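Below is a slice of the complex: some chains, not all, each in place.
Order of writing sets the chain letters: A and B. Residues in each chain are counted from 1.
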Amino acid sequence: MSQAIRIKLGDLIRDFGGDLIGDADIQISGISTLSGAGPSDITFLTNSKYRAQLPASRAAAVILAPQDQDATEIPRIVTHNPYAYMAKVSALLHPLERPSPGIHASAVVDASARIAADAAIGPQVVIAAHAVIGAGVVIGAGCHVGRGVEIGADTWLYPGVSIYPECKIGRRGIFHSGVVIGADGFGLAPENGRWLKIPQVGRVVIGDDVEIGANTTVDRGALEDTVIEDGVKLDNQIQIAHNVRIGAHTAIAACVGIAGSTAIGQHCVIGGAAMFVGHIKVADGVTISGGSLVSKSIDVPGTYTAMWAAAPHREWLKTVAQLRRLDTLAQRVRELEEKIQAIERKPT
Amino acid sequence: MSQAIRIKLGDLIRDFGGDLIGDADIQISGISTLSGAGPSDITFLTNSKYRAQLPASRAAAVILAPQDQDATEIPRIVTHNPYAYMAKVSALLHPLERPSPGIHASAVVDASARIAADAAIGPQVVIAAHAVIGAGVVIGAGCHVGRGVEIGADTWLYPGVSIYPECKIGRRGIFHSGVVIGADGFGLAPENGRWLKIPQVGRVVIGDDVEIGANTTVDRGALEDTVIEDGVKLDNQIQIAHNVRIGAHTAIAACVGIAGSTAIGQHCVIGGAAMFVGHIKVADGVTISGGSLVSKSIDVPGTYTAMWAAAPHREWLKTVAQLRRLDTLAQRVRELEEKIQAIERKPT
């Protein structure tokens, strides 16, 4: 989060494209919001509705879309995707500070584990037998990597991640603190009023470029694997049950739960706190609104919703009461219909 | 997860019962789904609706129910509970690999703690004063066991479990990574616009044969104890508040929340993401559908539900709008009734 880097606008254009209106030699050293930007910061306008804030901005430059390019005199980078452009500039200004390679003296690493020479293994990490840790991997303090786990090149585990035996993780992943990969799925067989545990012997297999948020859990498969495909992004406190499959480049917001054996398609967007029952299939390109429960397979792309918005308490109680009385109301309408029929039949 | 074990079908019948149709000397070394099974695997049919997959299965044998026993020529074990049978066979084929007994050199164990000689205490475990660790217990890397905690024989803590002081855990338990037992309940008394903390001095008391999923939390009682009875199975990311009691052999799916002082009966089945308000009682043998909110005590066994299924977004908006207009609709029906009355009263 140190920001000693200085970049010229011309260099941004060279690296990331876009059209420059203004002086290519202007230097920026930070990125900030329209209102927060100082004279050495670049800012961005990703939504025309904030255009009114532009004149007051003290920023050195602004990233914006063609339709907004005449809204200011500030030097500006014009691009069709200002949000993605902003992401790239911010990444340039905030390079990750990789810890030095090597294995901390307090880490406990099994002799049979294979650790790339340039991996960084933090304090109090435990790496079990036959694990394979790829080039450039960073494993934060107190992580536990189980027997036979494979972690692909340049993946980063923040402190306190647990990975159960035999799971396989791709390259360039980011796993936040408290993530648990590969715990047993919830497999139980009832017998005489008790529950027998069904051994969970599948793995979790995670593709490349996957980010998983803090305290999210992904259970191992019962017999076959739980699979998270390439480019999936999971927010915090998500629960992925055994034998789920999440399609490539799907993004899932926080507090979502996905029950066992459900398959989510590719390029889906799942709103926060959505819940999925087990054993269903959701097509590619589906959007689920936050807080919605998905109880059936979805075959057609589009947005799906089941969400009641909070209202003043008394108003809500009235609505609920009315819904309860719907039965009576329907009965009254039936009676009215009969009476009208009788009246209509009557000779006048 | 190594599968070097080979078992004869006759030995399964001897150990677990069931009727064999086929050669008792056939050996199996793995268990898999109907479609995934290879020629040395046993498979299973727990639901007649998958019967159509049976002919194509390459399995060496199949576990199935009497009503399906004529659906295949494969050697087969006929039993009234194929799912439980499958659980037992799978457990036989996948024995847990217990770590060697002993205390890892990097563990920090208080001198006053009593650790059974055959317990296995992993790297970087911390065990505080006066804790009592039973025979055959396995404590994974980085677990924290508080002062005075008792853990019964053969219980297994996966890496990264935290148990607060004075809690008591039964025998043969399984606790997954990130579980927190005995953190303070949410007890606050308002005074002059601030919240005073109410010390949480009860414990968590957990029976035998309890399994608790990854990142689930069970809070200690305020004054008296929070209690999880024998044979309870909790999935991942469940929150059990202070002074809750969960009856024996109840199973609770992931993402459920149970507020303070609520008592759930025995042999209940709680669907994922169900929520319970505090201070209510749920009878034995109750099933709660996933995603449902339970706001009152339930005295009668049966299934209870409050769950809206996601629909295409426009359709959902129409339903919501209609519900909002229900008030007006009811008013219009009242007016119709009055008009009809007037018409009926009128002399023709």
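By definition in this document, contacts are C-beta pairs under 8 Å (C-beta built on N, C-alpha and C of every residue); 3 or more make two chains touch, one makes a residue touch a chain.
Everything numeric in this text was worked out from a predicted model, so none of it was measured.
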Assembly size in copies, with 2 chains present: 3
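The rule we apply is simple: only the chains that are shown with their structure count from here on.
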Cα-centroid distance, subunit A relative to subunit B, in whole angstrom: 25
Subunit B residues touching subunit A - in the complex, by the definition given at the top: 1, 31-33, 36, 81, 83-84, 86-88, 90-91, 93-94, 104, 106, 122-124, 140-142, 158-160, 174, 176-178, 209, 211, 213-215, 231, 233, 235-237, 249, 251, 253-255, 267, 272-273, 290-291, 307-313, 316-317, 320, 323-324, 326-327, 329-330, 333, 336-337, 340, 343-344, 348
Residue ranges of subunit A in contact with subunit B within the complex: 106, 108, 124, 126, 142, 144, 148, 160, 162, 164-166, 178, 180, 183-184, 186-191, 193-199, 201, 215, 217, 219, 223-224, 237, 239, 241, 255, 257, 259, 274-275, 277, 288-289, 292-296, 302-308, 318-319, 322-323, 325-326, 329, 332-333, 336, 339-340, 343, 346, 348
